[in-house]
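The complex appears here without one of its protein chains, the remainder shown in place.
Coming up: subunit A.
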Amino acid sequence: MEDHIDKKELPSDKTNWKKVYLLVIGWFALFTLFMYLFTVLTA
């Protein structure tokens, strides 16, 4: 069954997903840092 899954192709997609995922992770790291600073500065 796995072979069947791997052989089928999806329509091409020009989005640079690596860049999108890196941006999301960057935003996540930044917001976590913000929440940490929020915790420290309001303590």
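Keep in mind that, in the parts below, contacts are C-beta pairs under 8 Å (C-beta built on N, C-alpha and C of every residue); 3 or more make two chains touch, one makes a residue touch a chain; residues count from 1.
The rule we apply is simple: contacts and distances are computed from a predicted model.
Protein name for the hidden chain, per its UniProt entry and selected from "Sodium:solute symporter", "Radical SAM protein", "Stage V sporulation protein AE" or "ABC transporter ATP-binding protein": "Sodium:solute symporter". Contact between subunit A and the absent chain runs through residues 1-2, 4-5, 8, 10-11, 13, 15, 17, 20-21, 24-25, 27-28, 31-32, 35-36, 38-39, 41-43.
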